[in-house]
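One structure is given below, encoded as structure tokens.
A single protein chain has been omitted from the complex, and every remaining protein chain is retained in its original position.
Chain nomenclature is as follows: A, B and C, assigned in order of appearance, with residue numbering initiated at 1 for each chain independently.
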Amino acid sequence: MTLAAVLEPWLAGPRAAELLFPLLAVPVLAALLAPLLGARGARLLALGSLLLGLALALAAAAALLAAGAPLTYALGGWAAPLGVELALDGPAALMLVLTAAVLVLVGLHAAGEFRVGAAGRRVTLAFWTLLLGVWAGLNGLYLGRDLFNLYVAIEVLTFSAVPLVCLKGGAAQLEAAFRYLLFALLGSALYLLGAGLMLGLHGTLDIGQIAAALAGGGADGSATGAVRSGSLAAVVLMSTGLLAKTALMPLHLWLPPAHGGAPAPASAVLSALVVKGSFFLLFRLWLDLVPDPGALHIGLVLGTLGAFAILLGNLMALMQARLKLLVAYSTLAQLGYLFLLFPLAAGPGGGPAATAALLQVVSHALAKAALFLLAGRVQVAFGHDRLAELGGFGRALPMTLVVIVLAGLALAGLPPSGGYLVKSLYGSAAGAEGWGWRLVLDLGGLLSAAYLARILAVAVRPAAGGTAAPHLAERPGGFGLLVPGLLALAALLLGLLPPGWFALLDVGRAEMASAAAVAGAMRGALAAGGFWSSTGPVLTVALAVVLFIAAGQSAWQRRVGALGRGLAGVEGRLREWRVAGALLLAILLAQALAVLT
Amino acid sequence: MLPDPRLADLPLVVALLALALWLIATRHDRSAIIGFTAYGLIVAIVWVRLGALDVALTEAALGGIMGLLLLMAAARLGDAPDGPPPTWPLRVLVGLLCGAVTAGLAVLVLTLPEPAPNLVAAVAEQQSATALKNPVAAVLVAFRAVDTLLESAVLALAVIGLWSVGADAAWGERPRALDSDAPDPALVLLARLLPPVGLVVGVHLFWTGADHPGGPFQAGALLAAMVALVWLARLGAPPPVRSRLTRVGLMLGPLVFLLIGLAGVVAADAYLAYPEALTKPLILLIEAAKTLSVAVALALLVAGPPALPRARP
Amino acid sequence: MTAAELYGLCGAGLVGVGLYGAILGRSALRRLLGFNLMGSGVFLIFGAVARRGGLAGGSASDPVPQALVITGLVVAFAATALAVALLVRLAAVRREAGAARGAALPAGATAAAAHPESDGTGAA
Partner (left out) sequence: MIWADVFTVVLVTAGALFFFAGWVGLMRFPDSLSRLHALSKADNLGLGLVVVGLLAQASWPYGVLKLIALWLLVILVGGATGQMLAGALHAAGPTPEPDRRGDAARDAGGTR
């Protein structure tokens, strides 16, 4: 009997749903066993279980494609509402595979840095155990469909992510970790409050059952007006809590200091995956639980916040003095793109918007993981990451620069990158009436091309003191470029995948029609009308490099100095605890008004 | 009987709200924390009034170590504000926003549907399959087993995260957040007399939890409080974090739970299901391991990250 | 008004008071206390839901929300312990940095001093 025949019942047969719980159990088991093995064993255990998890995720995706419909599994044999069910649909399968793949790659990249001989026992044990914890929490978020089960999963994620921020143990990192923890806890409490009210309103926590009750298909007929508005208010509470955890601007107070000080692989995981976990839950709440969200004004509130994040995040990235902080602010801008989903999905041609948001998750996860690992590489090589003192670093590390540019072009949206697909699909979802959103998309693309140009200009400019390149503290090995290179290439070439592959996203969500949308977007890249969107980023980068070099670092700073200082001052105020707290409540009320009027 | 049972509830509500306002307004951190401990006791009484005895026991058992944790923190952190006081416009603004949230929640609470949807009948119907007479225990260990499992993982990860906060040089050492130079003789007396009683009550809470209010959380929290008392009185010391035995104790509960849950797919046709003949002994095994792990985790969380002995001048 | 509604309203009030304390508290410890007050308000609303469901279903309290509160209480305790550990360690690192200022600076202090933008100097 062949292996395929043995695996048949799971991959294409009646037992496919039995793959779901192991996807959660493997990371939990590994996280529990890692401290028992000690710092040395933890690393091998983590890498081994990650590979196993990747295989499981791929198997689950294959089983899902074979089944053609979402898989559900009632744990313990207890069906909802009494029991807790797990479910797998297209978007969840995508996230499972993406998470396992990125964690495997980052894990392999970090295997040299986080070992007992290099990082010490404390950091080694904590890093690998917490990495497994992050994985467990994320998989729980993807598979869960019970609101309280999702709460516990998100707490697993938070409790693992917070100590990752302060692995280095400096004052700045500890303070960032504390702010992150407390802000995330306020978010969890708001989320939990919404879940509790949902239980009181419907007697169930299962997302599918609540959605059915709200849509009028519940056992007791249709939902009354009070139940409907109560449910929407509960969703608003949960949504606000999740916004705090996603670090959507202006609720981003913890993210820049956290990324500024965390070890590069931890930053990569936090930025590529952790903040996406809570976004994925927002996706579920507003698209799966709330019937007809397009009839509400919620898209306007969330979309405005997203546009604000795109513009302010990119501008702040352009002005950062440190490479890692530049990358961190770029994350804040890229998170904004996710939230354009909510206004655009509500429009008449909104189908591709959901595909665009999911592709943005993938594309950003790949490109940003690469960029953080590369920023860490630059920091190790020169002993710091201050851009002003990195002039000419491209001469010392040419291949590193090439990979940075590849990842940057994927972020800026050069075809056939994932970023290009995102902008193209969002653009077609926006249609002619959504010119405002399209304008934000274009501006965002130009600004991200501009900060990429700034890095390039720094890299080729002569170093301070007239030498060709800054002093190398330590020449990094070429092997360290393998993982960032793979990640960057994957992000850049995402659009070249056979369009049929994107049909995975549509399992359980036929309205997305992802395969056709992606094929259309790629055709558009070659058509005459797509000229600007396909070459715009490259042209901008080329022009901006010339400008940056001509102006020189100091002149550039003088020119934007006053404006930049003002903007940075405003942004700094937004990151004050009290201001962020008040904004959290204001956003809560704004959403409530949008939904209930 | 009182003429109207709500006469007993109103003073409790007023006391809670007044105490909460005082807690955030009072100047000294330490008074606020002592007030918070008293607040926790009132909340425990409220849970009794709400008919939720399992929650009342958890609240009371956790409240004690929570107070200890916060008091030790206040002693180490000093009592200084870490910024200028908020300006009046900000206070008014935040006050209005918080008031709006409260008002909205009040409307939500008062418009919950009638008759209230509930799972009482569903739990009662299926409970016999779990061999447990306490419905809350049945929810925790059978119907929502996965939540309980993930929550034990949260506790274990919290301990690892807490340990990782310590200094590099102190790794492998023992936690010292509860250390004091010379414990009060009265405390030492208390730490000699109370733990035996606490142990008996803890085991009773664990054992009775299958059929009556109580269970691994409550028992574990009480045992952890006793252990913390012993450590505080320096009659014993927390184990060093390098100790494998401690780590096994910490992880045993979730590990046993998870392994039995995984085996369920073979033995009982579903993950996290129990084979009929073995339901009672398996649940007992899970709860025993869980009690131990909850006690270890909570005690370690109070004891803090590993630290070097303080240098004596 | 039933007792369940009374405690539900009390929970709503506590959420508001707790949020105020968590946002404007004078020290980090007090903001943490504010979070705990808010959490207890959330749990009381669960308690009101449990009581209402219990009375409607012929028992004192619906066991499902009770079980959720027990899980939530333990998570909140673990969160508080982790937060306290971060604060105590932060204070210790700052003390060490203050004591060693002028001499060899520890790693955390140099990072904070050299890159002020990475240090959340506002009220955390």
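Going forward, a contact is a pair of C-beta atoms (placed from the backbone, for glycine too) under 8 Å apart; a residue touches a chain by one contact, two chains touch by 3 or more.
Just so it is clear, the model here is predicted, and its values are computed rather than measured.
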Among the chains you can see, which ones touch the chain that has been omitted? B
Among B:Ala121, B:Ala169 or B:Leu189, contact with the omitted chain is made only by B:Leu189
Touch residues of subunit B, complete complex, unshown partner: 25-28, 85, 184-187, 189-190, 193-194, 197
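In this section, only the chains that are shown with their structure count from here on.
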Where centres are the averaged C-alpha coordinates, which chain has the largest centre distance to subunit A? B
Could you grab the centroid distance between subunit A and subunit B? Build each centroid from C-alpha atoms only and quote it in angstrom. 33
Roughly how many whole angstrom separate the Cα centroids of subunit A and subunit C? 26
Which positions in subunit C are in touch with at least two other chains? 15, 19, 23-24, 28, 32, 45, 48-49, 52-53, 64, 68, 71, 75, 78-79, 82, 86-87, 89, 122-124
Where in subunit A do residues touch two or more of the other chains? 82, 148, 152, 155, 159, 162-163, 166, 169, 174, 193, 197, 200, 203, 578, 581-582, 585
Residue numbers of subunit C touching subunit A in their complex, please. 15, 19, 22-24, 28, 31-32, 35, 38-39, 42, 45-46, 48-49, 52-53, 64-65, 68, 71-72, 75, 78-79, 82-83, 86-87, 89-90, 93-94, 97, 106-109, 111-112, 115, 117-120, 122-124
Residues of subunit C defined as touching subunit B within the complex: 1-21, 23-30, 32-34, 36-37, 40, 43-45, 47-64, 66-71, 73-75, 77-82, 84-89, 91, 122-124
Applying the document's contact rule, which stretches of subunit B touch subunit C when the two form their complex? 5-6, 9-10, 13, 16-17, 20-21, 23-24, 29, 32-33, 36, 39, 43, 46-47, 49-52, 54-55, 58-59, 62, 65-66, 69-70, 73-74, 76-83, 85-86, 90-91, 94-95, 97-99, 101-103, 105-106, 108-110, 112, 115-121, 123-124, 135-136, 138-140, 143-144, 147-148, 151, 154-155, 158, 161-162, 165-167, 177, 217, 221, 294, 297-298, 301-302, 304-305
